[in-house]
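This structure is in structure tokens; I'll ask about it shortly.
Showing subunit A:
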Amino acid sequence: KSKVKIALIIESTVDDKGWGQAMHDAIVAVQKKYGESLVEYNYSEKMKPVDAGSAARQYASRGFDIIIAHGAQFKNLILELSEEFPKTTFAFGTNADVGPRNVFTYMPMSEETGYINGVIAGMVTKTGIIGVVGPVDAGDSARYNRGFWLGVKSVNPKADIKVAHTGSFADYVKAGELAQTQIKAGADVLTGAAQQATGALRAVAEYKDKPIWWLGQDTLQLSIPESFKVIAAASYDYAPVIEAMIDKRQVGTLGGENIPMTFKNGGFIFKYNDKVGTVLTAAIRKAADKARADITAQTLKIDWQPVKY
Partner candidate 1 sequence: MNKSFKFAYNAAIVVAAAAAAMGIGAIVLAAVGANIGKAYLVILTEPLKDMIGITEIVVRAIPLSLIALGIAIAFRSGILNIGAEGQMMMGILASSATAIALPDLPRPLLVPLAILAGAAGGALWGGIAGVLKARLGVNEILSTVMLNYIAAQFYTFLLRGPMMDPEELVMGSGTPQTVRIPRGAWLDRILPGTRLHTGAFIALGLALVVFFLLWRTSAGFRMRAAGAEAKAARYAGVSVERYLIIAMLLSGALAGIAGSVEILGVHRRAIEGVTGGYGFTGIVVALFGGLHPAGIIPASLFFGLLLLGADMTQRLADVPANMVLVLQGAIILAIVSARQFMNNPYAQDKAARLLSRLFGKPEPPAPPGSIEACPDPSDSVDPCLAGEPQEATR
Partner candidate 2 sequence: MGHEPIRSLELRGITKRFPGILACDHIDLSVGEYSVRALVGENGAGKTTLMNILMGLYQPDEGHILINGKEVRFRSPNDAFDHGIGMVHQHFMLVQNMTVVENVALGMKSAHLPFRLDLASVRKKIVEVSERHELPVNPDAMVWQLSVGEQQRVELVKTLCLGARFLILDEPTSALTPQETDELIALLSKMSGELSIVFISHKLHEVKALSDTVSILRRGRIVFEGRTENHSPSELAALMTGHEVELPRVDSTGLDRSGDRGLLSIRDLRVRGDRGNLALDGVTLEIAPGEIIGLAGVSGNGQRELAEALNGLRRPESGSINLDGVELAGSSASRIIAEGMGYIPEDRNTEGIVPSFSVRENLVLKDIGQRDWSRGGFLRLGAIAANAAGLRERFDIRCPSTDTAAGSLSGGNIQKVILARELARGPKALVAVYPTRGLDMGAEEFIHKQLLARRAEGVAILLISEELEEIMNLSDRVAVIYKGKILKVVPGRDATKRSLGLLMAGVSDE
């Protein structure tokens, strides 16, 4: 095997406990697995669209093999560069298209994780009110939220799901304000996507002794002090995507494929948090496990697009 140089470009940061960090951690994990001698890795964070263009060009002209622009906003940029640097492998997501011959696209089907979390939420809630702290109603968080909605409704059709948005991916304070508003309105289970979700979880953690719970869209949330509120968490695992790209490149496939991320192909991980105690009943585990099994087996299709909340 020859050495591969991977570059990552993200708009947020590699420690955002969300979108950026998930990809970064995966690359680092793959690097560890393959060995640093085989995988070289460099990243650029806080990349505005125009900066991403400069960085990607710089990486390409410096001989990086795989350049991942982690965000759908980088689509045009990658399509353009892929023509100029035909020998370089580019990747971006979320995107469900099949790209040009040296472009991989990846698409987390995050409604799957949302659905399982929804099943749990629907069964946990006592008040029948569930809060969703959305960032912006777009992209993978829109899918997650709708999958979550379907999951709740599948076990608790009468539940009142309060979906609201902060209008920003990274306004932690506002996410906290929104979570508080939902709790005041009676919500006892909350969830939320994007890095701002940590702000909402932090607000939930304020209700230490109250039965108010959180479902995470990032397993990193299971390892922070606030985790005592997190019943379960799902997250993206980009490691298979990275490995697939490296492996395919080694055999001469530079791109031209879409890599969906599903439970089936190992694109997601899902973990219960045993530390939350009795709230996580056997019945809940059973229902969630069944949902996961059905989704993995693809016997359960999640038709998220028509969902209106």
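Structural remarks
Operating definition for what follows: a contact is a pair of C-beta atoms (placed from the backbone, for glycine too) under 8 Å apart; a residue touches a chain by one contact, two chains touch by 3 or more; residues count from 1.
The candidates came about this way: all candidates are chains of the complex that A comes from, given by their letters.
Please read all numbers here as calculations on a predicted model, not as lab measurements.
Here subunit A is shown alone, and of the candidates 1 or 2 it touches 1 within this complex. Subunit A makes touch with candidate 1 in their complex at residues 11, 13, 42, 44-46, 48-51, 53-55, 57-59, 61, 72-73, 75-77, 84, 93-97, 107, 136-140, 142-143, 167, 304-305.
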